[in-house]
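One protein chain is absent from this view; the other protein chains keep their places.
Chain naming follows the written order as A and B, and within any one chain the residues start at number 1.
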Amino acid sequence: MRVGVLGIGKTPHKIQHQKSLRDLIVEAGTKAMDDAGVAPRDIQALYLGNAASPGFNYENSTGLMGAHHLGIVPSPAVRVEAACGTGAWALHLGCVAILSGLYDTVMVLGAEKMNDLATVEGTSVIAQAADSKEEYFSGLTFPSGVALTARKYMQVYGLSEEDLAHTSVKNHYYGARNPYAHLRFECTVEEVMRSAKVADPLKLFEVCPMTDASSALVLCREEILRDQPDKPQVYVTATQMGTGTWYAASDTLDDAYNLLAKPAQKAYQMAGISSADIDVAEIYNSFAIQEPLGVEALGFAEQGEGWKGAADGSTWMDGPTAVNLSGGLLCKGHPLGATGATQAVDVVEQLRGTAPPDMQRADAANGISACRGGPGSVAAIHVYQRLEG
Amino acid sequence: MTVSAIEFTRLGPPKLRLHAMRCTSCDTLHPWWERFFCYSCGGTELVEQELEGKGELTNYTVVYYPPRDFLGQEPYVVGHITMDEGVLMPAPVVDVPADEVEVGTRVRATLRRMKLGHEGDVYYGQKFVVDETS
Partner (left out) sequence: MADLLSYGAYLPRYRVSLGEIQKFYGRPGRPRAKMLATPALDEDPITMAFEAAGEALAGQPSPGAVIVATQAPPVGLRKTSATLADALGLSDATALDVGANPSGLLDAFAIGARMAEADDRPVLVVASDHLVSYAERVADMLSAGGATAFLIGPSGGFATLGVRTRARREVFDVWRLGTEPEARYRLEVLFDAYGSTAGEALGSLERESGRATGDYAAVAASQPHPQTLRALGRAGVTQEQLAATSFVGEIGNIGAASAGLALALALDAVGAGDAVALFGYGGGEGIAQAIEVTGAPPAIDAASRIAGSEIPLGTYYRWTRGRQAEPH
């Protein structure tokens, strides 16, 4: 498959009290249309990913709101929701729309505004993505659910908290260089270890902040982008999705691996490449432990060794596969519905060569984004390639 | 957040008793929320089975940033307890300092207040304490 990426756009990722959810949506969508060189009337469908506006903003039909204020009316629009995998699901639907032949040009957009509520209330809204009536009823939160996975991983592979701390060090190194990131400071292993406990063993520098942001892409039929050779020839060449258990209690380490590994294997096949061909990867890491798990599932390391790349340099910018050169969700934050779309935008920037120089991988031609969601329930893998000629 | 006293009618009463769900086709015990579908065999007939109340802590974390209903109780331990009947039960473990909890500790279930609902409806539920008798 080849779906053309005609344009991309994103807002800064941070707390933005002056901007409402619709302000963010219009900002990202407009930037993407301008980058694509299209007008709102050219967008034939809008897939707007937003995970929790009923909870965070008391607004339900975010897709309809986006369509109106972006000027996309009368083209169809819908709100897409799949917990933390929302943005990637919007991307999947955008690809499916193009591949179906029903649409030539669509917009994929992800947006979330988390900071109109206080953190303690926001935490409860986020928990509604899991089973807040049963499993999460008795005091479990997303950080604590993931903390249980982290402890299991350390137990099974005999690792220390210091071993896992390197992931935060790498993400913060690049986050400090990303003008769009929420957290822009470097840190050392010692500083990670000293940071405040959130849900033991996870510490503050191992969990993402609550962020307001939006990101968007304009996708088109392959021929439309081919016919504009002056535009960067970046295409989505695979989209593979899956689900897993909705319960942290049933999420074993093998489940966590298979959740991403199975669609990843299919995605490599679909794109006609292997994991060794990947130059840059954006791997979902709202909590640091998820990066090693994703590195393993995508085939960049053996199970139990995914954490090493951050320590030995192999997942840094010049290593075999650079992971999270954007600073990852640890630094960009995890605006739930925007994340999957932001990952796509960030990979595309790498393949275009337009990221800031100190976080731009040289000659990046093949990229992958891995997004996940829920306690262990959503998997979304996309492969992107720069195709000359 | 809870929705209303109407919702309590469905959600509240089952939490008064410690139970799991047993698949009538393959006899596998699942956590109490698996009322519809057995992922072990694909069966769709599951029945309630009460549990004795004792088990072993096989994993845990300590929550420092609680959701609103648990404010004032932090830091608190949330554990994965493998019940003696074999099913995994997630629940808080209380009345023990967080730094004295270890994987392998024997625990038993007890009744505690879970939350004061949106309309003043009171939810009780299962928490665990260290089992002094074992």
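Basically, a residue touches a chain if its C-beta (ideal position, glycine included) is under 8 Å from a C-beta of that chain, and two chains touch if they have at least 3 such contacts.
A quick note: this is a predicted structure, and the numbers were derived from the prediction, not measured.
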Contact partners of the omitted chain among those displayed are B
Which is it among B:T9, B:T24, B:S40 or B:Q73 that touches the chain not included here? B:Q73
Chain B positions in touch with the non-displayed chain are 1, 13, 16-17, 50, 68, 71-73, 94-95, 110-114, 116-122, 124, 127
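The rule is simple: only the chains that are shown with their structure count from here on.
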Inside the complex, what are the residues of chain A that reach chain B? 119-121, 123-124, 127-128, 131, 133-135, 137-141, 143-144, 147-148, 151-152, 155, 196-202, 245, 247-250
Complex contacts: residues of chain B adjacent to chain A: 1, 11, 15, 31-33, 39, 59-71, 73, 75-76, 78, 80, 88-92, 98, 103, 114-115, 123, 125-127
